[in-house]
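Reading through the structure tokens given below for one structure.
Of the protein chains in this complex, all but one are displayed in their positions.
Each chain gets a letter, A and B, in the order it is written, and its residues are counted from 1.
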Amino acid sequence: MSRFLARFGHERPALGGAIVLAIIVAAALLGPLLWHVSPITVQHAVMGHPLPPSAAHPLGTDLLGRDQLARALQGARVSLTVGVTAMLVAIGLGSLYGAIAGLAGGKVDAMMMRFVDAMLSFPTFFLIITVEALTNQFSLVVIVLVIGLLSWMVVARLVRGEVLTLRERDFVEAARALGAGPVRLITRHLLPNALAPIVVAATLAIGDNILIEAGLSYLGLGVQVPTASWGNMLQDALGTTALVAPWMVIVPGTLIVVTLLAFNLVGEGLRVAFDRSIDQ
Amino acid sequence: MIGYAIRRIAGAVPLLLVISFVSYALMGLAPGGPSAILSEQSRALTPAARAAFVASLGLDKPWYVQYFYWLKELVFHGSLGRSFVGHRPVIALIGEKMPVTMELLGLAIVVTVLIAIPLGVAAATRRNSAFDVAATAVAFIAYGIPVFWLGIVLIDVFAVGLRWFPSGGIASIGRENDPLDRLWHLVLPVATLVVVGFAPWMRYQRAKMIDVLGQPFIRTARSKGLSERAVIYRHALRNALIPIVTLLGLSLPTLVGGAYFIEYVFSVPGMGYLALNAVFQRDYPTVMGITIISAVFVIAGNLLADIGYALVDPRVRYE
Partner (left out) sequence: MIFDTLLGSGADYKPTPNLALSWNSDATGKTWTVHLRKGVRWSDGAPFTAADVVWTFDALIDPATGSPYNGQYTFIRHVVALDPFTVRFQLESPNATFVENALQSRWIMPEHSFRGIPHAQIKNSAFGEHPIGTGAYVLERWNHDQEAVFGTNRYWWGGTQTVRTIDIRVVLQDQGRTDAMLGGAADLDDRIGADAAQRLANVPGIHVIDIPDLYTRFINVNLHTPGLNDVVVRRAMMYGWDRAAVAAGLRHSHATIANGVEPEAIRYWHDDGLKPYPYDPARANALLDGAGWKRSADGVRAKNGVPLAFELLIPNSLLSNDIAAGFSADMNDIGIAISVHVLDYATFIEQANASKFQLAYSGWGGQPDPDMLTLLDSKQMPPVGNNVGFYSNPAVDRDLEAGLVTLDPARRKQYYDDMQVRTARDVPELFATNEFALTAYRDRVHVTGPILPGLYLFSNVAKWRLDP
């Protein structure tokens, strides 16, 4: 583990990404304590005329005169929550499914993988939009579940592949000889040893999920008003107001790009670090 | 090989049945109905009139009965039914939108590959050089850009601001059959797709190339005194192209499913636009048609990717 951390420490871009992420997470958590402006307070006097950045509103306001800094902070909480929890759903489901398939092998494995193929044959994003539009519950929970339940298949394939190679290894044979049941085998021996690719996939998935949420919000299928997410801030910005109030476009757009960059750098760094610590 | 392909295709039929059934069930069980395509404002739309309209579309029956009718039409008449909106045959709608999407995305994929592969190869052969670092950095940043955001920014800058390119659509008034005009309309959407899409291609290409360059047969080739250029292009590249073949196969479905955001942002009347509208209007026959056709292409794409593997890499064999 320490060897792994040392390796990760050598990946400068990844380290930078981790620092950026730490800042964003800290801002999301502590933001309301430091910046006391409400993200949903409307200013009647300026409705329809977004204010440019100023001392009172460091990131300007939106069409309703709502403070963009406060909304960006609230959006950070929402976007990160969606990203992380949807990832947990997908990774949890995918790992378990993949591990069971890999361990069972034979006909069961083949059947289970056929199902994954079927799931992958659905036009995924179309399905996400359809389910979102059809369930009409633009609550965080539903958005998280929809994204999670439609993106676990890749993880399942990945984990199954790992388990297929792992299960022939000595330590698994040994555990099995000692009488370990399938549950114990999966939770204590197989998944921990397949952790490296899972962690990498998880890190990258968070970023992807944030992007999916932004896309859903842009189509009006994301997090509900008046709660801000980076996605619905962009939706608000992308009318003909874009030229009148460029800060409305730049703020959420930059936040998304930077956050995704950070997650991807960390994911890449983790991958390299895992690979090298195994090599050594 | 041919036997394998036939078995895979035969196996796809039950898969398509399951997909169509699940899709219909999803729509049937969901709230909101096609009566939404009727305006909310008309004084005429009494509950009775609405019910009569719904019945005229066959929607007064339970969803599984509707599904059965839909399937019967498909199996016995090869028909995907008629759209609820405008009552045109779904197959005609898809036939009209698909070429538009294929033109846009096909061009985008070609440009992406033409940019990403040389970049990946160059980055791999100059590993850790300033060029490699810069290319990697750009790829990482580009990968995180929301496609609709970039699209809008490009429109604002290059279409509205500088007036270099049109802001949307696929042809100018009166120049519908002018290929140059079409190309001019495709510049911004294709550029958007290339920017947000080239990163994975380049990264795969770079990783695979590095992998291949470290293998014994490359060392053998070098030791035979072949020029570096010959080693890279004749020996390494051929082997490193495998992930690209896979990616090409896997990107086939996006050619059909449409790029929702890009079509939405750039007003391109393609499959993505059709799909989005159909979902929003609860145009069940159109949603089903798109789902089925997309699924067929996903399955075909996977199959082609596997076959492509076998062609590029003689070690891969299917029985």
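Everything that follows uses one rule, which is that contacts are C-beta pairs under 8 Å (C-beta built on N, C-alpha and C of every residue); 3 or more make two chains touch, one makes a residue touch a chain.
Just so it is clear, the structure is predicted and the values come from calculations on it, not from any experiment.
*Asks:* Have a look at A:L64, A:M112 or A:V258 and name the one touching the chain we're not showing.
*Replies:* Per the contact definition at the top, the residue touching the missing chain is A:L64.
*Asks:* Which of B:I152, B:M288 or B:I307 touches the chain that is not shown?
*Replies:* Hidden-chain contact among the options goes to B:I152.
*Asks:* Applying the definition given at the start, please give the residues of chain B touching the unseen chain.
*Replies:* Output for chain B: 31-36, 38-50, 52-53, 56-57, 82, 86-88, 93, 96-97, 152, 155, 159-160, 163, 166-174, 176, 263-269, 273-274, 280-282.
*Asks:* May I ask you to list the residues on chain A that touch the chain which is not drawn?
*Replies:* Touching the missing chain: residues 40-42, 44, 46-49, 63-64, 66, 133, 136, 138, 220-221, 224-226, 235-236, 238-244.
Operating definition for what follows: only the chains that are shown with their structure count from here on.
*Asks:* Between chain A and chain B, what is the separation of their C-alpha centroids in Å?
*Replies:* Result: the chain centres lie 22 Å from each other.
*Asks:* Chain A touches which residues of chain B in the complex?
*Replies:* 11, 15, 18-19, 22-23, 26-27, 30-32, 137, 140-141, 143-149, 152-153, 156, 160-161, 253, 257, 260-261, 264, 275-276, 279-280, 287, 290-291, 294-295, 298-299, 302
*Asks:* What does chain A use to touch chain B in their complex?
*Replies:* 13, 114, 117-118, 120-123, 125-126, 129-131, 133-136, 207, 211, 214-215, 218-219, 234, 238, 242-243, 249, 253, 256-261, 263-265, 268
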